[in-house]
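One protein chain is absent from this view; the other protein chains keep their places.
== chain A ==
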């Protein structure tokens, strides 16, 4: 009953909790009846989805090794491709339903990891496009819900997705492959623009650790000499890793504590940061301390450049309610060794900060540079408005 050896290794490598493992193993052994290929594929698929969900739940705690968003995006897209290939669906509408259902589960597993939701919306948009293309109607203007269309179209386009096309599956999978290729090339695309933005003998400031910014700076360092100041970003101090990594490429780096951000800002020429999410209004949800950095840059009229690939763009708006902030254990802030006062004190350790779009000068993404006021337009090209709520 053992299908592919990699499956078993998947379980052991991820080290999921005992019960889940035994449950899944039992499921595997008991649920597979007499060699039905479709049933095999289904269980295989649900296993993969379960493993992905558990990994999402675990990695978001902040204490383990933080996965890069690029990896998450890639894995989500690969999983969606697998769902398209292996799940049972008859027409586009059913496929979209399946994907939406799985998508809701995935975003519920780790709400702060927005790339998962973004990829799902991209795939849904791909499906819509492929469907429209198969139908033969050249409706590129379908996305723009103009008033005219609303008046003249009459019914909603929901029931339009019931038609069955034989080549739809192949087309969708091909389009998803294109999306994967695009994802793989994002960091390189962004780094290629580095020389247009960094001149020699500059002092650049950054905060925390962003793989995109790291690649960006390393690419520029091949041709230009400049100085980088890294704010260490307590309490996880990821700035230290960033600094050591930059030093390997012989970039002059200085590590400063968060408290010194405003003090040294007057000598900084540019601030280049990465972000966790780009919100629909052009604002950012970035690592904590970024808002202070942005305000200091604004005070000194220093340009603030955000390097963010397109898969981080999310159609959410910032709402300062419970859903925006994520907290991790306050043990990082006030350790248990401070025992006596610990019980009488509230300690907070938020992970993210909101940065309003007025403080940002430029977004650099894999499709080029944009102002924050243009973000809404890019979003409408990537996602269909009906998919904003999964």
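Operating definition for what follows: contacts are C-beta pairs under 8 Å (C-beta built on N, C-alpha and C of every residue); 3 or more make two chains touch, one makes a residue touch a chain; residues count from 1.
FYI, contacts and distances are computed from a predicted model.
S.K.: From the list "Histidine-containing phosphotransfer protein", "SERTA domain-containing protein 1", "Translation initiation factor eIF2B subunit delta" or "Glutathione reductase", give the UniProt name belonging to the chain omitted from this structure.
M.R.: Record says "Translation initiation factor eIF2B subunit delta".
S.K.: Decide which residue listed in A:47, A:75, A:129 or A:232 touches the omitted chain of the complex.
M.R.: Within the whole complex, the residue contacting the unshown chain is A:232.
S.K.: Going by the contact rule already stated, which one of A:45, A:173, A:260 or A:382 would touch the omitted chain in the full complex?
M.R.: Touches the omitted chain: A:260.
S.K.: In the complete complex, which positions of chain A touch the hidden chain?
M.R.: 232-237, 240-241, 243-244, 247, 250-264, 266-267, 288-289, 291-292, 295-296, 299, 320, 325, 333-334, 338, 341, 344-350, 353-354
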